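Note that one protein chain is taken out, while the other chains of the complex remain in position.
Here is chain A:
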Amino acid sequence: MSNRWLYVLPLVMLVIMAGFFAYALTQSRNPTDIGAPLVGHKAPAIDLAPLHDGGARLTGADWQGKVTVVNFFASWCAPCLAEHPLFLRLKSEGVRLHGINYRNKPEEAKAWLARLGDPYERIGADPEGRAGVEFGISGVPETFVIDRTGTVRLHLRRPLMPDDVNKTILPLVKELSR
């Protein structure tokens, strides 16, 4: 045996490394992406007190029978402010929308909604983040689409962009409502 092929070894290693780099750079691999493991599984059964005085509790029954969008929000969260007009739009499109007010002082959340408009059919108060862990969120805002049987179909771990509503959520709600 000769050591001739040792001379091509650096080249072989370079090709292997270039392959790894190309894969990592082009397949939009993101090591900070938690993913959406709840998709395809039943939405957790929660039971939250209403944010509004005299409102109804938000429970797992509130996404049975009709496709529902559930949004975690807080008045202290700037991206929530940015995505808020899109929820007003979802409401005007006739989508059933519930809110979960995450780790927020009720009076501040109510003032925020009074100022910007309240698109939510029901709002559950989650002052201690219990529903947050049940839904597997890592922060606010996060948004879920739940089908008629209560199965999670979409989980976005970021503020909505107009394209999310136009190209993803509205078509998905339409498809699931058929």
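Just so it is clear, a residue touches a chain if its C-beta (ideal position, glycine included) is under 8 Å from a C-beta of that chain, and two chains touch if they have at least 3 such contacts; residues count from 1.
Going forward, contacts and distances are computed from a predicted model.
S.K.: For the chain that is missing from this picture, which UniProt protein name fits: "Nitrogenase iron-molybdenum cofactor biosynthesis protein NifE", "RNA polymerase subunit sigma-70", "Mannosyltransferase" or "Cytochrome c-type biogenesis protein"?
M.R.: "Cytochrome c-type biogenesis protein"
S.K.: Among A:His52, A:Lys66, A:Arg89 or A:Arg103, single out the residue that touches the unshown chain.
M.R.: Within the whole complex, the residue contacting the unshown chain is A:Arg103.
S.K.: Consider the whole complex, including the chain that is not shown, and state which of A:Asp47, A:Glu128 or A:Glu175 touches that chain.
M.R.: A:Glu128
S.K.: Which residue, A:Pro79, A:Pro106 or A:Gly139, contacts the hidden chain when the whole complex is considered?
M.R.: Touches the omitted chain: A:Gly139.
S.K.: In the full complex, which residues of chain A touch the absent chain?
M.R.: On the side of chain A, residues 33-35, 37-38, 41, 103, 128-130, 132-136, 138-139 touch the unshown chain.
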